[in-house]
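Starting off with a structure, shown below.
A single protein chain has been omitted from the complex, and every remaining protein chain is retained in its original position.
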Amino acid sequence: MKSIKSIVRPNKVDDVKDALAKLNISGMTVTEVRGHGKQKGHTAIYRGKEYNVSLLPKMEIESVVPDTIVDEAIKAIVQAARTGEIGDGRVFVFPVLESYRIRTGEKES
Amino acid sequence: MKSIKSIVRPNKVDDVKDALAKLNISGMTVTEVRGHGKQKGHTAIYRGKEYNVSLLPKMEIESVVPDTIVDEAIKAIVQAARTGEIGDGRVFVFPVLESYRIRTGEKES
Amino acid sequence: MKSIKSIVRPNKVDDVKDALAKLNISGMTVTEVRGHGKQKGHTAIYRGKEYNVSLLPKMEIESVVPDTIVDEAIKAIVQAARTGEIGDGRVFVFPVLESYRIRTGEKES
Amino acid sequence: MNQADTAWMLIATALVLLMTPALAFFYGGLVRSKNALNTMMMSYISLGFVGVLWALLGYSLAFTEGNNWIGSLANAWLNGVGLEPKGTIPHVLFMAFQATFCIITAALISGAIVERMRFSAYVTFISLWSLAVYAPIAHWVWGGGWLADMGALDFAGGTVVHVNAGVAALVAAFVLGKRQEYPSSSLLPHNVPFVLLGAGLLWFGWFGFNAGSALAANGIAGLAFVTTMLAPAATLVVWSFLDLFRSGKPTAVGAATAIVVGLVAITPAAGFVSPMSAIILGGLAAFPSYIAMQIRAKTSLDDSLDVVAAHGVGGATGALLTGVFAEKSLNGIADGLLFGNPGQLATQAIAVAAAIVYSGVVSFILLKLIGAVIPLRASESDEGAGLDITQHGEEAYLHVGSTSSRAEVM
Amino acid sequence: MNQADTAWMLIATALVLLMTPALAFFYGGLVRSKNALNTMMMSYISLGFVGVLWALLGYSLAFTEGNNWIGSLANAWLNGVGLEPKGTIPHVLFMAFQATFCIITAALISGAIVERMRFSAYVTFISLWSLAVYAPIAHWVWGGGWLADMGALDFAGGTVVHVNAGVAALVAAFVLGKRQEYPSSSLLPHNVPFVLLGAGLLWFGWFGFNAGSALAANGIAGLAFVTTMLAPAATLVVWSFLDLFRSGKPTAVGAATAIVVGLVAITPAAGFVSPMSAIILGGLAAFPSYIAMQIRAKTSLDDSLDVVAAHGVGGATGALLTGVFAEKSLNGIADGLLFGNPGQLATQAIAVAAAIVYSGVVSFILLKLIGAVIPLRASESDEGAGLDITQHGEEAYLHVGSTSSRAEVM
Partner (left out) sequence: MNQADTAWMLIATALVLLMTPALAFFYGGLVRSKNALNTMMMSYISLGFVGVLWALLGYSLAFTEGNNWIGSLANAWLNGVGLEPKGTIPHVLFMAFQATFCIITAALISGAIVERMRFSAYVTFISLWSLAVYAPIAHWVWGGGWLADMGALDFAGGTVVHVNAGVAALVAAFVLGKRQEYPSSSLLPHNVPFVLLGAGLLWFGWFGFNAGSALAANGIAGLAFVTTMLAPAATLVVWSFLDLFRSGKPTAVGAATAIVVGLVAITPAAGFVSPMSAIILGGLAAFPSYIAMQIRAKTSLDDSLDVVAAHGVGGATGALLTGVFAEKSLNGIADGLLFGNPGQLATQAIAVAAAIVYSGVVSFILLKLIGAVIPLRASESDEGAGLDITQHGEEAYLHVGSTSSRAEVM
């Protein structure tokens, strides 16, 4: 099992979710984050001064999936979240050692 | 060392925390998240239209613990967070390579 | 590639970001979290009763960096985020299997 | 008809109407975010159901001549309530002013049962309660009933509004039972600025409530205005010191509560006591409510937002102190204990006791009757998920991207 | 000059002015958080631009004698608008009261085009619109124009304000086009408590709007006050049942909307109908707006915050029902259908139709003219990132540490 963690634009969550649903991946956990990378941030103006707000709103989508569909899933996410403009985000893959379903207490594999 | 990441119902955080405290695990980091899985989401009604709000509020609890107590900790979390209804959440275990305490700068093991 | 996840005081984000920038690390994702550890929490008073609010506001900074600069990065973070008082936080290092840039779809290494 | 009085009563009525949305924020900020809308709706819905029922029936029951206990149906369906003067203002306006009192009194009760009561049961309860409890008690005191005959003083509703709502709240909290997580977990407020907003708007609106109860733009209105400004100011000062002595920290929720307690306490006294007496009355009123809150916190009674301590105890304190500080030289009506008329204090006590007994008994009966038909409480799992989603299909706050939601196929 | 009338009109004017910030919260809570400030600014900015233009030109165009279609420039630049009485109140105060109407009418339109319109284009539009559309229609009905001559009844602006704004909103939504994500994603409100706050403050302010339109502290003001209290109460009750029947859940956004719809509907009728008629009118008015909202939801017209259903349909309903429920015995002016004068209904229909046609056509022309000079819409990527950052350089909410921001080198 692997964990796919994607950082995407806030208005891309629906599209990523739909793309994963097509692969029958429905489990996911989503977090509001702010991120910084190539994208420069925006200029905030406050009381006669300009500020660089360098952390911009993004959404993080974490989905733990079986090893066999990791590649497919990544492809789907990248396609769904891409606009081609700077700030589209990243996908990271982490190893997962174990996974349990709390409702049943069962270990999954 | 391993990182135990649990996704639980918002009103179960206290119980999970108490359960871990009994095992002398006090370090944890908690995040507001929204999640989707087997649970269907709720129907929102807005101006004459119904919507499926498919991401429901959950809490993520991450605790990095020594390898020796991982199993015990998982058991405790599962027990504390279980209601038996769909939507109880998941526990994932990740490998941790290194860990530092910022206050002292020391590496832990 | 490794993921460095730091839990720091809310008012240390700027300093950590600047410290990483000096190492030419600009990519990072930041999340509002609440944490518990050695630090006792604060006492809230509400309608004639005292409560221990045991989870205190922290910020989590996740940055995925090449293996070669992990040690340097950790050192920089620890230095920037340290106050020496209880509650300074932790740095955890996780293995990353793969990383993709959504904008380009390219795999990074 | 007096135009200046009309001008003042127009705005005074608007001010009292604003108190119900203000209460929605005071209460709404104190609950957890998953119940914020449900709590606010409990106030807003009163503007609809109780407002309409008051016009159709409640006003007539409370304010027409009838017997000592209840009015008649002479003005039901607003029959005979037109532009003719009632006192020095249009009759319709007098009716509207009184409507706003009934609306907020019903909404006050909700603070005791938030985060667990089924919405439909709540709406049914306050609708019936406004007719079966509020209207009769209003009649006793203001509509020419037996407490009026006895000479009970209640300038703007210490007994009719606050003791009455406080007792109904106590009964409702008792009948409903406590929230699942109470008191093991602390159920802390989700938005304290909203609580402060509510308190600020309540104070603003309360000037209409108290100074409007003079029903004229005269010296007594001025007096009631000033006491309504000074009493809560004094309560706020004393409460801050009580907080300071108890825990070292004056709290914002405490400040908001202190303002409300001071306002409640001065309500029955507003046009009867001198401004200096108002300062003393306001300062004194901090103690019983503060202590009641400490005591309640040690019991398992889940009067969630302390309606009993603030309105019940605060209202009773104010009603009794009215019997202490009233000055005939100001109001031309009656002196209190301090001015040589100890009997007034006894009269006040009787009025408070009557409201306690009647409101307590009838509220209990109403809840049991309704409970026999619809469950009073939301289901356990609905309570866990929060009443916003489960009773209203909505969440109070949603951030961009934080939820994925698609229109359902229709 | 009558001092009591002046006292009432001072506060009534302040109340109407407050409605524009109230609207900012009603609308601001309904959009997504990334557009919250932009939406609020669309109301606030009207207080500046439209307010100043009204004083310089609009008032004169609307309220001086001129011809049947438009006033003159006799009072332009507030020439001749001083402390002398206009009716029974100072002329300047009358001008200010009318200013607050123009300000909010312009701001109402914004609900149809939020989350996508370029701010500069919007400000240009409402500025010109207030002179080219609002001022003439106000002149027709209140300034001695042709609709006044015909005997059209519009107590406080059902046609002038609500139908007018509703139609302009429809045209603007149509010209601007829909938001990128509409209707595939649901674009849910980010802060429902703000919506409730807005609705509560709007109701409060509306007492100034309607009862202030009596321009005096008299019985008619009292009547207008009471109908403004009871009609929305009835709408709220009926709407709750409609919500209940449709989906089992009475919503908070629905309650806030119902209050506004009831207020809109009673606006033209406020001083012309009896309180009981107001209850019936308010109850009836729930249906057309509720249904209009259902229908709109099935189309691709992105009238984002349902200005057409609430103000257009609600205003038209109210204007027509004024022709049904008006009673000469109350207002001394005209009877409606139910009181033996069916012709009034026809007159009302003509007034509504005239406002629809004129506002529709001129709003369309204005938008096309402006669109020829500046793009009406924000760029696609600006719309995606949100208009707060891109149009105003600000975010509505920021939490400690959640953003790293350094002062730029200057």
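The chains carry the letters A, B, C, D and E, assigned in the order they are written, with residues numbered from 1 in each.
FYI, a contact is a pair of C-beta atoms (placed from the backbone, for glycine too) under 8 Å apart; a residue touches a chain by one contact, two chains touch by 3 or more.
Treat the numbers as computed from the prediction; the structure is a model and nothing was measured.
Considering the full assembly, D:251 is the residue among D:251, D:317 or D:390 that touches the omitted chain.
When the omitted chain is restored, the residue from D:225, D:272 or D:339 that touches it is D:225.
In the full complex, chain A touches the omitted chain through residues 43-51, 53. Interface residues of chain E facing the missing partner chain: 1-4, 6-8, 10-11, 13-14, 17-18, 20-22, 24-25, 28, 36-37, 40-41, 44-45, 47-49, 51-52, 55-56, 77-78, 81-83, 89-90, 92-93, 95-96, 99-100, 119, 123, 191, 194, 197, 391-400, 403, 405-407, 410. Take chain D: the residues that touch the chain left off the picture are 2-5, 7-8, 11, 15, 32-34, 183-186, 188-193, 196-197, 199-201, 203-204, 207-208, 211, 216-223, 225-226, 229-230, 232-237, 240, 247, 249-253, 255-256, 258-259, 274-276, 279, 298, 330, 386.
Definition applied: only the chains that are shown with their structure count from here on.
By number of C-beta pairs in contact, the leading pair of chains is D-E. In this assembly, the chain whose C-alpha centre lies farthest from chain A is D. In the contact between chain B and chain C, the residue numbers used by both copies make up under half of all numbers at that interface. With each centre defined as the average position of its C-alpha atoms, the distance from chain B to chain D rounds to 42 Å. Averaged Cα coordinates give chain D a centre that lies 32 Å from the centre of chain E. The mean-CA centres of chain A and chain D are about 49 angstrom from one another, to the nearest whole unit. Along chain E, residues 34, 184-186, 188-189, 247, 249, 251, 253, 402, 404-406 each make contact with two or more other chains.
Within chain C, residues 17, 30-32, 94-95 each touch two or more of the remaining chains.
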